[in-house]
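Working notes, beginning with the structure itself.
Only one protein chain is missing from this complex, and each of the others stays in its spot.
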Amino acid sequence: MAEEIIRIRDLHVTFTETSGHVYAVRGVDLTLNHGETLAIVGESGSGKSVTTKALLGLLPTNARVTAETLSYQGQELQQLRRRDYDQLRGRELALIFQDPLSALNPTMRIGKQLGEVLVVHEHLKKAALQARVAAALTSVGLGDAPELARKYPHELSGGQRQRVVIAMALIAHPQVLVADEPTTALDVTLQAQVLALIKAQKTQQDLSILFITHDLGVVANIADRVAIMYAGQIVECGTAEEIFYHPQHPYTWALLEAVPDDSRADETLFSLPGTPPDLHQEPVGDAFAPRNPYALGIDFREAPPRTQLTATHWVRSWLLDPQAPAYEPPAAIQARWHEYAKMKEAAHD
Amino acid sequence: MAKARLYVAATAVVGLGAVLAACGNNSSASSTKQELNLVQNLDPTTLDVNDERNVSEVAVMNATQEGLFRTESHNGKDKLVLAGAKSYHVSADGLTYTFKLRDSKWSDGKVVTAQQYVDSILRELNPKNAFAHASSAYAIKGAEAYNTGKGTAAQVGVAAPDSKTLTITLAYKDSYFTHEISNVYFYPVRLDLIKKVGNTAWKTAYKKQVSNGPFKYSAWKKNDKLVLVKNNKYWNAKKVKLQKVTYTTTTKDSTILSLMQSGQLDAITASGAQASDFDQLTKNNKITKITQPGARIGFVIFNQHTGGLSGLLQNTKIRQALSLSINRSDYNKAIADGQDNPATNFVPKSVTVGNTNFYKYTGNVLAKAQKQYNSKAKLQALFQEGLKELGKSTDLNAVTLTFLSPGEDTADIGPVIKQQLEKTLGIHVTVKIQPDAAAFSAARDKNDYDLLANGWSGGSDPSTFLTLWQSTNGFQRYFGGYNSKTYDDLYAQLENADSNADRLKIFAALQDQLVAKDYGVAATTSSNSRIFVSKSVKDLQTPVFGTPFNYNYAYKK
Partner (left out) sequence: MVKVIVRRLVELAVALFLITSATFFLLAAIPGDALSAQTDNLPEAARQRVYAQSGLNKPVLERYATTMTSMLHGNFGESIADPGMTMSKVVHEKLPVSLRLGLQQVLLGIPLGLFFGILAAIYKNTWIDHTVTVLSLLLMSVPSLVLGLLLQSYFGGKLGWFPILGWPEGSQLWFGGWALTILPTVAGALTHVATYARLLKNSMLDILGSDYVQTARAKGVPEYRVVTHHIVRNAAIPVITRLPMTVAFSITGSVFIESIFVIPGIGQYFVQALNNRDVPIVMGETVMLAALYIGSLFLTDLLYMAVDPRIKLYDRKEG
């Protein structure tokens, strides 16, 4: 079994603003193992970005971060001084933002921005620097390195920029890549290219990836394991197979059903009614209850505990409690479960 | 780390401030330096004594040049003393003046000669030059003829029989003549230098000027300052104690106040509301206040060139009604804070003929008329009589008069006059305010007005005020165009006046004609001077007539 490279236990992040407190992350448990891609899926406001930023120490001063564990390769990251964090960032932990244009300094040439990581971490000088920059650009499929290095961000196309951003993140050969919705701003063709690129880099550099997205299609493409986040908590976590074919949480079901599927007969798109809760107050009970068609009475009073289904699969849901009444998931989900059962049988043979 | 930067920066700012304050401290008025600081509202436009035009020029020329006489003043009484002349003699018939010059030099070492006085008089009278004050010399034989192009320079009664003797022959007896000849425009001139430098450059090239007076020009920056330094070649230099006199040009009242407050201004004559600000300063016991009668008469002009925009002002009854409707004591309170004197007579109360005070001699010339028309109704009836005479409707409400007002200093006069006339006569008065001096002159010259306000500072003789109303006077453009043959004839009689008693009679008749018969002008206030002087200045003279300060013998303690 691969070793844990990132371990997060009971992470809480609370923002203090003039309007009061915002409980953005309320007890998140996450593990990233070496060499795997973990996708974090959720709506906007679910706390996905905040979690990763907390990991990298990039939250503003009005954020209070507490956790039982927040560690990288066993090293506790809480209370780390800025100077020490700087050593980790870029070199061990890399972050890619959603919008490639705004992630790049508009008044700095590409080459310089790319090289900055090396200057800061490896203190490289001219020739070596240029070589590495050229290599990085080539590795992401951008040819003509010297020309490109002299350009400014606005002179590149959207797809080129995203490649540059990826190259910039990986140029120092970090261990972990945190990608915050890197394909959301791109069209479908570019999306496919970028995903392919990331996968290739992963293999090349032996990366471990935390991939944030709200797009299940992307998840299917790239993820080994998936964590579903809602209202600052992880509600279900498991391997891609388990999540896609044996989902247990009603929210996961809703997400899966929301993916447009032309095999379906009806034309209406599925959407989950209601909106995520306002996290200015800590929700009582299960935060998802108000929108949950399968909510039980207890969901409104007490938050559901973790139920471990397999070594890799756990869910927070009262439905799995022995005392819960029987229920029937939606037809499409049942179909998936059916598939899952068949897959398991085939594996045993 | 950011906090540390903050503290360092704050210390730096405070430190810088302290250094700058220390640098600035060398401005404290040093009381043992013999330097006098004054202000002027406008710059001289010329340094050519013959071309003198404004009060700043008189002040500066008085200090740097010298004529036959000089005005000294003690306790509000002016006196003419011999200066360039060491003695003079008048012939029995009063027509020939012989001056003996004292030994004195110009600042370039050349001797002051009688011929230079002759040159000055002739240059002043030269019709080609068209200098403003030529008519002041008309008492001299042949002067008027020469100046009006009807005679030659050779026929003018001035001569320098030798380098120290100047003889002037008059066309008629003039007991005021010594005063007239003591004005700056008759100070001696150096034709040799003027020819070298040229007339135009002579006006402003202060470096090329020479002085025969107690001070000489050191520096001149237009609209900035003018600096005089002691002229060591002056014949009386040992009595001159000041080393430097600086005139700063500014019109801002608050700047002047600040200067006085911090001791950077030594003396000033204040007017109107400004004076009460300075009154506050005297409380700090560093400044003294001097009040004395002034030399200025304020008045309202009636447009008699064209009758004005309303066409009414050529009628005497209308002018009379207007003049009598002005409440002079209210006007004085409103415009001058009650500090000046309400005036009905045109000649100010400070003027004398010989030893007789002219105002005491004549009394209030409007007294009778004021008693006769002592009510609104009577004044309105008078005004309507005038309207009838002109063949116009007697509806007072339909009458509109235009008061032309300049944009700045005297801008408050218009509304006061307007209010008084409207209240008393029931007519309408519009105050037309002009944005600046040039626009004001343009409007006045186009006769776009019925009324306007003006003032005049004259000399110590009634002639200096009454000559303005002769129809030939060059200043009639500004004074409404009063034109009376009776007045002109009366004025001509002055030439035959034998004694001061005669002159008094003629002057009284002239004033009466102008103010009480023809109502050619409506006087409003006769000035009082309020002068503020720093206590560190001693022996500063403040003449009533002429230049406000005579600092030839002043010093600082």
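A and B are the chain letters, set down in written order, and residue numbers restart from 1 in every chain.
Criterion: contacts are C-beta pairs under 8 Å (C-beta built on N, C-alpha and C of every residue); 3 or more make two chains touch, one makes a residue touch a chain.
What you see is a predicted model; the values in this text were computed from it and never measured.
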- Message: List the neighbours, among the chains on screen, of the chain that has been left out.
- Response: A, B
- Task: Would you indicate which residue among B:76, B:263, B:415 or B:455 is in contact with the undisplayed chain?
- Result: B:263
- Message: Among A:77, A:95 or A:272, exactly one should touch the missing chain; which is it?
- Response: A:95
- Message: Among A:21, A:34 or A:121, exactly one should touch the missing chain; which is it?
- Response: A:121
- Query: If the hidden chain were put back, which of A:64, A:154, A:173 or A:338 would touch it?
  - Reply: A:154
- If the missing chain were put back, which residues of chain A would it touch? 56, 58, 82-83, 85-91, 94-95, 97, 99, 102-108, 116-117, 120-121, 152, 154-155, 165, 168-169
- Task: May I ask you to list the residues on chain B that touch the chain which is not drawn?
- Result: 2, 6, 9, 20-21, 23-28, 45, 53-54, 130-132, 135, 200-201, 203-205, 221-225, 248-250, 252, 254-255, 257-259, 261-264, 434, 436-443, 445, 473-478
